[in-house]
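Sending over a structure as structure tokens; questions will come in a sec.
Some chains omitted; the rest stay in position.
To keep things simple, chains are lettered A, B and C as they appear, and every chain counts its residues starting from 1.
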Amino acid sequence: ADIIVVAHGQANDPFWSVVKNGVQKAGEDTGANVEFRSPETFDMVQMSQLIDAAVNQEPDGLVVSIPDGDALGPSIERAVAAGIPVISMNSGSDVAADLGVLLHVGQSEYDAGVAAGQKLAEMGGTKGICVNQEVGNVALDLRCEGFTEGFGQEVTVIPTQNDPTEVESKVRAALESDPDVDTVLGLGASLVGEPAVAAVKALGRDDVLIASFDLSAGFLQAVADGDAAFAIDQKQFLQGYLPVAFLALNAEYGLMPGGNVPSGPNLVTQDSAAQVIDLSAQGIR
Amino acid sequence: MAAETEAHVDERIRAESVTTKLMKRPELGAIGGVILVTLFFLITADSAMFTLSGIMNFMTPAAQLGILGIAAAMLMIGGEFDLSIGSMVAFAGMVFGVFTVNMGLPLIVAIPLTMLFAALIGAVNGSIVLKTGLPSFIVTLAGLFILRGAALVGLKIFTGGSTQLRGVRDAVEGDWLAPIFSGEAFGGLFAWLADAGLIETFKNGTPKVPGIPVEILWFIALALVATYVLLRTPAGNWIFATGGDSNAATNSGVPVRRVKISLFMLTACAAALVAIITVIDAGSTDARRGFMKEFEAIITAVIGGCLLTGGYGSAIGAFFGAIIFGMVTIGLTYTDFDQDWFQIFLGGMLLLAVVFNNVIRKRVTGER
Amino acid sequence: MTADSTFHQGETAKGAKPIIHMEGIKKHFGNVIALNGVTFDVTPGECHCLLGDNGAGKSTFIKTMSGVHKPTAGQIFFEGKPLSFDSPREAMEAGIATVFQDLAMIPLMSVTRNFFMGREPTKGRGLAKRFDIDKANEITMEEMRRMGINLRAPDQAVGTLSGGERQTVAIARAVYFGAKVLILDEPTSALGVRQTSNVLSTIDRVRKQGVGVVFISHNVRHALAVGDRFTVLNRGQTLGTAVRGEIDAAELQDLMAGGQEMAQLEGSLGGTI
């Protein structure tokens, strides 16, 4: 079976490289011929063109992430109209059914943010910052919104660029200029989580709660060592693996589960961190 | 009366073939790259790439990029850069979205207003460059940040906190101007062709390609108009002169200020046009639209033979440059190469295409 | 410094009304004083030569006359009215055409496009109004031939022309467009003997048509061949103005050297250089 995956994250993004690994593993396991594609940057217009390109090749199944239902809708509907089975993953649970998508595998970004916020509030956080390395990326913005909601206290969004050094300096700046801030939520583990840990260490503060979306071996180590509170894992390997496996089964036997599959959220805390590190280093979690 | 040299055929000039004459034109230099890239994908890519729908598929991003690229090329020929066009796509998209969704204006009002907004900002960019004498690179770089930030702030204000504004498609539905700025043109023709079995259809009988995406028509029209202006009008002569040496141009009576400001307005309006087309098509806009497009536009112009120093280049070159870029970025997804290798291929293909242009032209014209 | 009776400060030729009159022009560049009060005029139908040592300020002066520089101090009268050109384009529209010492050409552009830069002939009207390239090519080739240069093709890039060919393009352009005043800054410096004699006879021709000519040269013989009046600049100031026939080559050359001694050469130059 030929299965094409079109995602909005880049192959060199640590998060998405895990999804891609899941896709490849599923391809190996099921014998399907899989391809993973993504636009150069977070670009909905280009992504819809990539979906069109995939539809033109008439694959036996199509997997897409849907961060913007309006922008990608027509292309997905075209795929559905062309009789291609489509599964959505990662983002888009809210619009998937309307577009004719068979099922969705993933977590709601907003809900995950809420869960993280509640947990951090529970752990004693009173004033937070949400460090967003890609402002305008709707999925990331939703995480911060959810966090604000779940945390229930004052939250400031700190926009940064894709540079760990800059993130570290900005987190330091935010903590120094407002000593009341005691909670840091990062939207990416290696890009924000790890520098945030370094920043807090450099400031010599041990009262700051640090949590981060997604996993990286370095951040998990910090969680294991007690330097960080927890990581929010959505097990994105499954988001790559399951849809491909479902579609391969569908192509061969016409089998398809009857409903959405929630892959997360799942909080990795100090107790569970150690066992995840190795898997993370191999690009599986 | 001065003694005139008699006009006669010059013995110091060798015969020149038609091919040579053609290849000497910068307009045609970039065509070599298009041919090379096409050949490459004919061999390596899935055959779906060169079906009608495949061609429309890579021409659509090429057209969107090309509209920016042609405007950027004209500005570069005029000796300046505009790094703010990518952010302008996001900003103009936000403005247009607010006009249509929040204020409910019909397109006949919303589009000219959006264009006016963009042109104004372009004129401000140009005036600052001329007034301060700073390089346009740094001035429009500030524009890049400011407009991107303004798009974000604007979206948050008008959506009440989100960075994405939805519902444009519903808002413009049924507007008589919408077909000119969105969707596909010549739908009737394509339906007829499908009925006649001349083009591919889906199983349900509708044609796979419902028409030509309007951006492709805009793209071709802009390339033709820009080429005409550059080569056949006084304004074109002024643009080349301004970019070639703005001092000499001023001294020869070219209205350099007017030329530069008009060009900045042109690039801003091109960005607004792309914003309008993509916003209507997508039905939504967000704060990251047009991200990095300023660089891709410059890349397009340079692939098409524009000099960064100004005074040389062509619109048709940028046209082919956009097609090369579009074909390479979309085309690689039709091949079996692993996505990890995507950037390596992209870089390699771009370099190859440009080197090939160059080699061909030098071989044919005997330059150097 | 030779100051003899034939030299007067800023005297107007035979009382004719000047087209352009510059009064006490000063020009500073940062801390450099290039012009320190120069008075000059040109009347219709005369050729007024502006002479002087290297760096005397001749080019700076004619640039203020043609709208390139704004004078730091001083006044410009055009046809009797005080005026200040904001740009070279305005000066051009008033009928002043200039050959600058650096020629003001765009190397990457073709001869024709350079020739008509800023003043393109058009055909058609409304939206179809366009640059009439055929006519422009024809005029260019024709005007260049009149100056003694037979171009290979009008679309050759100016950057690939020889030094003299390039200078001829600039001169032919200025002559073609020079309506009231024609300013020539060392127009013959790169020209061959044939082209030089063409330019000198062209000056003579346009002068007879009533155009006022300002002619800058370092060649005493060229100046004496066509000049009606001679103004000498030295270190940013006027040394004086002489009228044709009242001054001879040797005197003029002494003035142009700024009063300093010249190297002795073998006799073959016969006094003038």
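Everything that follows uses one rule, which is that contacts are C-beta pairs under 8 Å (C-beta built on N, C-alpha and C of every residue); 3 or more make two chains touch, one makes a residue touch a chain.
This is a predicted model, so every value here is computed, not measured.
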Quiz item: What is the full stoichiometry, given one copy per chain type is shown?
Solution: A x1, B x2, C x2
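One rule holds in what follows: only the chains that are shown with their structure count from here on.
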Quiz item: subunit A to subunit C: how many Å between their CA centres?
Solution: 72
Quiz item: How far is the middle of subunit B from the middle of subunit C, if each middle is the mean of its Cα atoms, in Å?
Solution: 44
Quiz item: When the C-alpha atoms of subunit A and subunit B are each averaged to a single point, how far apart are the two points in Å?
Solution: 33
Exercise. Enumerate the residues of subunit B that touch no fewer than two other chains.
Key: none
Exercise. Would you please write down the residue numbers of subunit A that are in contact with two or more other chains?
Key: none
Exercise. Write out the stretch or stretches of subunit B touching subunit A in their complex.
Key: 46, 48-49, 51, 53-54, 57-58, 60-61, 64, 90, 152, 161-164, 166-169, 202-204, 206, 208, 278, 281-284, 286-289, 291-292, 329-330, 333-334, 336, 339-340, 342
Quiz prompt | Residues of subunit C touching subunit B in the complex | solution = 66, 68, 87-89, 92-93, 98, 100, 102-109, 113-114, 116-120, 122, 129-131, 133, 141, 145-150, 152-153, 194, 198, 201-202, 205
Practice problem: Sort out for me which residues of subunit A touch subunit B in the complex. | Solution: 11, 20, 35-38, 40-46, 48-50, 52-54, 56-58, 68, 70-71, 73-74, 81-83, 134-138, 141, 145
